[in-house]
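This report concerns only the one structure given below.
A single protein chain has been removed from this complex, and every other one stays in its place.
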Amino acid sequence: MKKYKEKLIEFFLKLTALVTILTTIGIIWVLLSESISFFKEVSILEFITDKQWTPLFARKHFGIMPLISGTILTTIIALCVSLPIGLTIAIYLSEYAHIKIKKTIKPLLEILAAVPTVVYGFFALMVVTPFLQNIIPGLAGFNSLSAGIVMGIMIIPFISSLSEDALSSVPRSLRDASYGMGATRLQTSFKVMVPAASSGIVVSVILAFSRAIGETMIVAIAAGQQPRLTLNPLVPVETITAYIVQVSLGDVAHGSLEYKTIFAAGITLFVFTFILNNISYWIRKKFREEYE
Amino acid sequence: MNNGKINRVKDTIFKYVGILACSIGLILLAIFIGNILIDGFSRIDLDFLTSLPSRKAEKAGILTAWSGSLWIVVLTFFISVPIGVCAGIYLEEYGKKGRLTNLLEINISNLAGVPSIIYGLLGLEIFVRLSKMGSSVLAGSFTLSLLILPIIIVATREALRAVPSSIRAASYGLGASKWQTIWYQVLPASSGGILTGVILAISRAVGETAPLIVVGALAYVPFTPKGIMDEFTVLPIQIFNWVSRPQHEFSINAAAAIIILLIITFALNGIAVYFRNKWQKKLS
Partner (left out) sequence: MKIKLESKNVDVYYDKLKALSNINMIIPENAVTALIGPSGCGKSTFLRLFNRMNDYIDSFKLSGDVLIDGQNIYEKNILVDELRKNVGMVFQKPNPFPKSIFDNVAYGLKIQGIKDKEFLRKRVKDALVQAALWDEVKDDLNKSALSLSGGQQQRVCIARTLAVEPTILLMDEPTSALDPIATTKVEQLITSLKEKYTIVIVTHNMQQAGRISDYTSFFYMGDLIEFDKTDVIFTNPKQKQTENYITGRFG
């Protein structure tokens, strides 16, 4: 009787764990089924090669490139901000700072990641853009520069925390050896610690990259809603995520081609992040084995 | 200058660069919060909290927004926590090294990295349309539940892992079954850690905007939800709506609503940190 009950409980627990598998299947099925019906009406060739994205206009074009370029542009700007700052913080905390300072600063920085993104959007649009307009006269009211910078601030803790973890897990003996030969903290950091922790640092960067690609509200609020194939950070652009929001806000009938476009855009986004997440997963797995 | 001296100077410079890097994010956050307080603080009063939305900025309030958020959070809590904690228990305590466990692990790590807006598309198709829930509180809660499930599972597993194996051994030694050991010993010992994870996950749900926009939460709802099948809006969407309007008065409203949202977010995070510290002390 007792054994029977135990088995039943285990079975029930297993079912709950399987919900996560169902979620993944659900995501893939939803994205695929709607996208397939989208690609019955629009050729994949046009989707990839057309340089315009105007599904909501009378003259419809379905080239995803402008949305991808908008996404990549804001992401690169974000990484240009977060990568140097985040890595510097990680090195400072692991090699220079007193343990007490480290224990205070790390959770404080993680607040940056806890602030809702809609709040950052407000920040980008209402504070950063007007400020930058004083410096850069040609800056449009909506632009990828402010959105990217603010997104960069948001993902600083992703890079700093994960990289710091990676640096801290490098065996102490390597650090001792370097100091023992008269190396400074800076030399020890860049010649020994960073190379030894490189796989963990790469993982943190990939995850930050993936996070930035999927970020929605900051870009929807501050980067604009004009799909544009450009690398100019001063003009309005539209990211994949911002497009999905734009369509969702309007009245688009289910089954219409416009409705299907958000799934086609969604699957593009999903493929990008899926690849990045898997790369980071495998690196992490390999890295863990190295130290065991 | 000889090389040694140059190296020492570089070392000192980097130290200050490091301090600057640590402070820059926090300084910007402080400037920003200061800005918002100046813009929005005077706008907050009882009327603002109890008024329905309006086309006139000075009459508009966040009653529907915060009540919608409350509905969503409560419902999301009741859906996601039992599933998440149970799944975490399964993976940590029952999952044998094997294909299924491996698959589950990769899968959860992947789900944690799926952009929130993709969950919105999932919810739109599965809950809003196929399950015919419409753009209801229930559909929104299911969507957010799936979104925060990986966070709860990971937190549960970490909390369970932190329980010393001596507790398990002692329980088994007394003849308790596996489930009895988990239920009477391991879960109570790990409850602080699980609670921390759950609160952080809920805090994430409170701030989520994009997936709820996609499942069709409305920016303008002139009534508060009376049941789980009603349409709704939430605080972040109300903020988004106000930010998107060109008139300055609405951005003041947005700032005021942001203050409320930040208070909730920071309070939840603070509570989570408090529980974590208390729990870690107890455990060690």
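Chains: A and B, in written order; residue numbering restarts at 1 for each.
Everything below uses one rule, namely that a contact is a pair of C-beta atoms (placed from the backbone, for glycine too) under 8 Å apart; a residue touches a chain by one contact, two chains touch by 3 or more.
For clarity, every value in this text was computed on a predicted model and none was experimentally measured.
K.L.:
With the full complex in mind, choose from A:56, A:76, A:113 or A:174 the residue touching the hidden chain.
P.N.:
Selected residue, touching the omitted chain: A:174.
K.L.:
Which listed residue, A:45, A:58, A:99 or A:135, touches the chain dropped from view?
P.N.:
A:99
K.L.:
Name, in rising order, the residues on subunit A that touch the hidden chain in the full complex.
P.N.:
These residues of subunit A touch the chain that is not shown: 98-99, 171, 173-174, 176-184, 187, 191-192, 195-196.
K.L.:
Residue by residue, what part of subunit B touches the chain that was omitted?
P.N.:
Residue positions of subunit B that touch the missing chain: 3-4, 6-8.
What we mean here is this: only the chains that are shown with their structure count from here on.
K.L.:
Using the touch definition up top, name the residues of subunit B that touch subunit A in the complex.
P.N.:
Subunit B reaches subunit A through residues 7-8, 10-11, 14-15, 17-19, 21-22, 24-26, 28-29, 31-32, 35-36, 39, 82-84, 86-87, 89-91, 94-95, 103-104, 106-111, 113-122, 124-126, 129, 146, 149-150, 153, 177-179, 200, 203, 206-210, 213-214, 216, 219, 236, 239-240, 243-244, 251, 254-255, 258, 261-262, 265-266, 269, 273.
K.L.:
Touching subunit B in the complex: which residues of subunit A?
P.N.:
Residues 2, 5-6, 9-10, 12-14, 16-17, 19-21, 23-24, 26-27, 30-31, 34, 84-85, 88-89, 91-93, 96-97, 105, 107-109, 111-112, 114-119, 121-123, 125-127, 153, 156-157, 184-187, 189, 207, 210-211, 213-217, 220-221, 241, 244-245, 248-249, 254, 262-263, 266, 269-270, 273-274, 276-278, 280-281 of subunit A touch subunit B in their complex.
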